[in-house]
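Handing you a structure now.
Here the complex is missing a single protein chain, while all its other protein chains stay put.
Let's turn to chain A:
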Amino acid sequence: MTATQDSGTEIEKSNEVTLTIDGVEVSVPKDTLVIRAAEQIGVQIPRFCDHPLLAPVGACRQCLVDVPDAGNGRPIPKPQASCTLPVAEGMVVNTQATSPVADKAQQGIMEFLLINHPLDCPVCDKGGECPLQNQAMSNGRGESRFAAGGGIKRTFPKPINISAQVLLDRERCVLCARCTRFSEQIAGDPFIALVERGALQQVGIYEKEPFESYFSGNAIQICPVGALTSAEYRFRARPFDLVSTPSVAEHDACGSAIRVDHRRGKVMRRLSGNDPEVNEEWITDKDRFAFAYARQADRLTHPKVRDAESGELRPASWPEAFAVAARGLRAAGASAVLTGGRVTAEDAYAYSTFARVVLGTNDIDFRARPLSQEEASFLASEVVLRNEVSYADLEKASVVVLAGFEPEDEAGAVFLRLRKASRTGTRVVAVAPYTTRGLRKVGGRLVPTAAGAETAALGDLQERHSEFGLDADAIVLVGERLATVPGALTAAAALARATGARLAWVPRRAGDRGAVETGCLPNLLPGGRPVTDAAARVDAATAWGVEHLPELPGRDTDAILAAAAAGEVGGLVIGGVDPDDLADPAAARAAIDAARFVVSLELRETDVTRAADVVFPVAPASDKAGTFVTWEGRPRPFDAVFSHPASLPDSRILAGIAEEAGVPLGFRSVAEVGTAMEQMGPWDGERAAVATAPATPARTLAGGQLWLSTWKQMLDNGSLQDGADAMRETARAAVARVSQATYDALGADTVTVTGDRGSWTLPVEVADLPDDTVWVPANNTGNGVLADLASPGSAVAVEGTVKGATA
């Protein structure tokens, strides 16, 4: 590590250029722009169009500087835009701080910018945090010569919708093109562009294509004036009334840095943080706009216990609830833990500890989704404790293979980094059913794969690895969905081993990777300790201060539910699990009903809380400190935004139950959990062995049937998006996708897809799918594909509805 850094510094040194800005000598790397070199000596040159992550454009001309020596001994006669001017050895630059020419040039531009800008700062959302306002004060004149001369401003009707979420006030726009350049260069959604010309130039949309971008909020954030606002935040607050707290986004496994702006205990908006290592300055619209879920009417506010007489849930005090839960679990016999995938690493560690120490079981699983035993082995042998791939590595990779993973939908920050990488030479190969919009935007190559045929496709890729350029600089990213295909995860690992490529697992939920690391799996103890390794068990038992730990791997989610239904497991501790996310929602509900005693830790009312015997309200991410672990294995600690004494993290609740059970966990606060985790530390013994791949079962399609491919789109009916109505309106429409041949055979615009759990009627579109596969979005319709339709990879019947018959 140190060696690399040293050589890196040396390379930079040899490429350094020394110039003089405002009389101060400064050395910066070659190709640095003058505007940024000036920042090094503490001179802020005013700017609008310039943005460090966008290509220079030189449109606003606000950053003009005087260059008396271009480095060749000759002056540049005109003032230069410092945002497009690279440094040169010996260059002399005078900014507004020392040059009257530069100062006048900047004042002149500022005056021009303001002539057509409305004086509506008092009602503008940007007022108080507006670069135009600030720089007009620092680099402009106090009085308007335009207004004094009776000038007539250009006006437009106030705001127009760019999308349901984004509003445009054209009068305020200074035409810096940051939003359009972001959409084109970063997100790849060029549905907004500058139209018209002269002072009538404006940001416009293409009438036939809605501006549906998962990243549109970033355009609002980088707008240097109040031209772009969000339906979510418009007219809601004044910047100077807000308190800002840095945090980490809870919607996916990307660990994006965010800034939560709140007022009087209420989140008013969320913005992207700036973390060059992770999400740079961009977040998804879900990270930005989906935060109202924590203040929905069904939010749980106090513990509840089931009344022995009435059989109804009734409010209870915390001590009572702790006691009832402890007593009930003891009486229930064998108990198991389902943790969902959304909790912090600290909470996950608490669940892991609770299962082993209090319940004495390895029956714990964080996976609230279709899963496999193969996946658990894969996580133990290939994922836990590994952090070989980072965001920055994606940019340096020769090829990135995506398998069972659609980054634009499932990990937005990964998608944006991949797109950046693809623009500098990284090639993307996707083992997927069709060329998605995301894959098109990264210029990726599709390995067309029928639903359920990923194992064979990965094997084929391994054989043809040289054709795809797979080498030691390649990276294989596998998604959690691959677990549903027997042998696929093993095949991906084999592909990586054979080619020398690095492998990373990208789950969907923020807490998934942390749960792996803290042992919320039947085969893993915290710190990657294999359950089957006696030394690892002793190590963990010592850290926990217990005599011994169960020796055999426990049950996974599916087995736990089956055992509960069969009466083999009597007690369930369930945190943050929606039955509709599980492999068989109906069976899961039946199992929860059948369990003798259910403890539910939840944010809002669900089918689980309604069936539970004790319900504990848990703190949402904004109310607790903790750590999310990204898909890379990078810990992302964050502090609580709010402190609500009645809003307890899962770990505190589990500690309370444990204490009532007479088996204290040794921690109560999040900080104490952190200390306990550190004390246990990572396992330095042998890793779990690579398991052999399960046999691929033979499968056949009946007539009229297709294999079902599905995943969750970024914006869908997920409960964490509740309350973000404007954002939901920008979700991609629910459509079924089939191949051209299938479409022709169906001969209809609408299809009815029927699986073993129900049927959906959806508009149908053509994509480059294999002829035997149909794709549907997993959760944009009804209760989701698992509850309403069928299992991913299973055979479904697809029938065409007569053309035009369905509205």
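As a working rule, contacts are C-beta pairs under 8 Å (C-beta built on N, C-alpha and C of every residue); 3 or more make two chains touch, one makes a residue touch a chain; residues count from 1.
Note that contacts and distances are computed from a predicted model.
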Name under which UniProt lists the unshown chain, selected from "ABC transporter substrate-binding protein", "Branched-chain amino acid transport system permease protein", "NADH-quinone oxidoreductase subunit F" or "Hydrogenase": "NADH-quinone oxidoreductase subunit F"
Absent-chain contact - pick from A:G73, A:P122 or A:G149: A:G149
Contacting the left-out chain in the complete assembly, out of A:K104, A:R687 or A:R732: A:K104
Candidates A:L54, A:A136, A:V174 or A:I192 - the one touching the absent chain: A:V174
Touching residue (missing chain; options A:L113, A:I192 or A:V673): A:L113
Residues of chain A (touch criterion as defined above) contacting the omitted chain: 56-62, 64, 77-79, 84, 104-105, 108-109, 111-113, 115-116, 145-146, 149-152, 154, 174-175, 193-201
